[in-house]
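Taken from a larger complex, these chains appear in their original positions, while the remainder are omitted.
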Amino acid sequence: MEIQDFKSVVDAYKIIFFDAFGVIKSYQGLVPGIEKTFAYLAEQQKEYYIVTNDASRSPQQLAESYHRLGLHAIVPDRIVSSGMLAKEYLDMKVNDGIVAYLGTENSAHYIDSSGLHTLPVSAINYTNIDQVNALVLLDDEGFNWFDDLNKTINILRNRTIPAIVANTDNTYPLSGSNEVAIAIGGLASMIEAIVGKRFIRFGKPDSQLFMFAYDLIRWQQDIKKKDILMVGDTLHTDIIGGNKFGLDTVLVLTGNTLAADAEMRIRSTGIMPTYICEDAVVR
Amino acid sequence: MEIQDFKSVVDAYKIIFFDAFGVIKSYQGLVPGIEKTFAYLAEQQKEYYIVTNDASRSPQQLAESYHRLGLHAIVPDRIVSSGMLAKEYLDMKVNDGIVAYLGTENSAHYIDSSGLHTLPVSAINYTNIDQVNALVLLDDEGFNWFDDLNKTINILRNRTIPAIVANTDNTYPLSGSNEVAIAIGGLASMIEAIVGKRFIRFGKPDSQLFMFAYDLIRWQQDIKKKDILMVGDTLHTDIIGGNKFGLDTVLVLTGNTLAADAEMRIRSTGIMPTYICEDAVVR
């Protein structure tokens, strides 16, 4: 398992897709030095896209969160999130009634803007449950896990409605240490198993998110998949998803996959990145 | 699917094993009329055992909880719980250090009595994590789900230790309505999937709990498995477990399996009770 220099890897591609958590930032802040990467890409006239399993906020708000951390290079129209796909689904497929959600008010505002009537799971009761026409799982924060996960089970036992998972991640890294937190995708899998129903999941490794970004690019220029590099910290989302979509991939060791485990995990899962780099920093 | 009278079913057996939740009681109180069943069994000199996936309290405390509800027939030495197996395991296999737990203080007191040093997951930190030699999941109450489920993930990522699930149930019925709550076994499956480790599970359908009860009986009298009837509300714990252990089984419709769903669930899972009764009440 050879560790390669990120800059020399990047030089062979025209467009770089970055996962967000564990690559650019952690729960605690930016990956140190990452702003140099974006400066280099701008200088070299390479394009970037943030391709992220995140339904907690709008692209506008996500961009602002990078600016607050000091990374001013990120602009909203370069952010492609699983939340955008979930929003698109709800716009097309749910026409009336209530969309119950698990997540922050902020995450629901983003969905709301499409004219849907969203209510937190905590606000569902016997007077309105019959109007609930979809359930969407947006974020692991913003609700009481004990009360609202239990209520979610009972909503889904009572109503035959689509349940949408707007972020398929099981965990997200809290910091540069080995600490992680359970993401909404992990909670979704528990609920899915308990109620025995099949949820609709948006986000990597599914190709729909990669296609969304790819379409944005193709709209403007003639680009081939071989010109795109996917950079991620998680084998079973970023890497297998990128591989399957036909992209070359870099595994970085600043998030879910620790340096000590990387080789063992690649061998045991059979998920092979094209390259491995310590981080996504151009030095 | 023929619904049979519980009394006529019971008459053919010498010993009756009862599941607790969904058969004798729900979260809200006793199943109406259940005290007549225990009076009848006493009158007919049939023995009963409560064979329950429950690690929230000691058999003594469980018996007292029935007494408070007005069911005075239940005595502690007829209660066989998955918590007893978990306690036996910890006594035999964990000799020193800390046993971290998820559950109420009460559930830990029961384990504690064996001399082990128990600490709630919330009390584990960088100063004592290296002494944690086992993790035990006892009850879905008594802790903050958000804080402590997240902390549990990180304990198991840091320590290669056995994780013991003292109650394998996914859900328990809240009342006679269709409402259920997530049990510690459901939370355990989520954590197991996220950390990718294999937990040690005690409780139905595993035969160890049935064997524990069967051993108590054989100690005193010569009994065959065909003389024992298992009464439960859940196909994938009570019924398949009883079947596999060689017992005849009754599915009752007062808990996890609703009358409207019973036939469909039997057909779709292939788990077949010997009998189906509306409830476990002798009228």
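Letters A and B mark the chains in the order given here, with residues in each chain numbered from 1 onward.
Here is the rule we go by: contacts are C-beta pairs under 8 Å (C-beta built on N, C-alpha and C of every residue); 3 or more make two chains touch, one makes a residue touch a chain.
All of these numbers come straight from a predicted model, not from anything done at the bench.
Colleague: Out of the whole homomeric complex, 2 chains are present here; how many copies are there altogether?
Modeller: Identical chains making up the full complex: 4 copies.
To be clear about the criterion, only the chains that are shown with their structure count from here on.
Colleague: How many degrees of rotation carry the C-alpha atoms of chain A onto those of chain B, rounded to the nearest 5?
Modeller: That rotation is 180 degrees, given to the nearest 5.
Colleague: In whole angstrom, how far does the Cα centroid of chain A sit from the Cα centroid of chain B?
Modeller: About 38 Å, centre to centre.
Colleague: Can you name the residues of chain B that touch chain A in the complex?
Modeller: Residue list for chain B touching chain A: 140, 144-146, 149-150, 153-154, 157-158, 170-171, 178-182, 186-187, 189-190, 193-194.
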